[in-house]
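Everything on this sheet refers to the single structure shown next.
Apart from one protein chain that is not included, each protein chain of the complex appears where it belongs.
Here is chain A:
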């Protein structure tokens, strides 16, 4: 009996084609006998496969549970290897009705993409830092002499350099592939598509139509909800939210009660969105940002019924608010620290020592702008926490 061992690098970034490939191998009379996910190695035995449909699943908890409904539909867990498992079904693909949900895989993929972005930011930051140190030397008119000390240790510098380029290339490849993969995976779960901005944007402004701006509502989503509800109550119906989420278009219409809800999600969850739609919510805005997805939802209601809410209990409201406060603190605190470190240890002493008007133009500009930037970010963090505490107080009051 012959064995075939195949190395398939990055197989988990193309999960569907990997599954398809295993199926093709099964058709050719090869059974998957060994699966080493970490080494990207698949070993096949020349033996008629008892399964025709395959699914590869990721489970962080390493449990790989098999729901009864899947078992009844013919699914089995064939090969468990830590966080990965191969599920097989003896039936033809067309006859298999149920399928395995890939939420865990999508979360894992977005974590990997996030890791690479952090890596890129570090690389860019370190290049910028080195450029900042060396550029003045290159640009100065005085001749610069660089002495290169001969040493066998230089070999390590070169190896490191090549290594870093290699790692960066893998990173670029991963980020691009994962982006495509995430599109493929969301297409796979074909559910009712979400139509953003169903009403066409009208550019002609008249008495019947007006644009209004609202900035910084991401740090206080409850205020945006209230503002939009008030607009509706005063007879202005929201027709369009422009890209970026700052400009809102309203149209004069009959007063109608609408409940608005702003949701914040780490990753866009299309099945959650489909669920909200099914529950009668209309999506009026989804932000394009990958890591901080905001979406605005509304639902009309009559005075007799209770005002509908996406998060109907206090616990989930509080959890949602905490997420907003946390993400902005994590995002902005490092920026404030870097700016603060620069400002308080270099700029401010420098400006005080030499006098504000004797320092160069760019230094003067920085001395003004740095505190402003720090202040803006700090206010944003504080606003996000104020939002959290408003929700919490609301929770305590109603108990």
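Just a few scattered comments:
The criterion applied here is as follows: a contact is a pair of C-beta atoms (placed from the backbone, for glycine too) under 8 Å apart; a residue touches a chain by one contact, two chains touch by 3 or more; residues count from 1.
Operating definition for what follows: contacts and distances are computed from a predicted model.
Selecting from "S-adenosyl-L-methionine-dependent methyltransferase", "Carbohydrate ABC transporter permease", "Peptide O-xylosyltransferase" or "PadR family transcriptional regulator", the unshown chain of this assembly corresponds to "PadR family transcriptional regulator" (UniProt protein name). Taking the complete complex into account, A:99 is the one of A:99, A:168, A:257 or A:394 that touches the chain left out. Screening A:105, A:296 or A:320 for touch with the missing chain picks out A:320.
From the options A:69, A:127, A:352 or A:369, the residue with contact to the chain not on display is A:69.
Only one of A:61, A:151 or A:302 touches the absent chain when the whole complex is considered: A:61. Counting over the whole complex, chain A has residues 61, 63, 65-70, 97-101, 103, 189-191, 261, 263, 271-272, 275-276, 278-279, 281, 306, 308-313, 315-316, 319-320 touching the chain that is not drawn.
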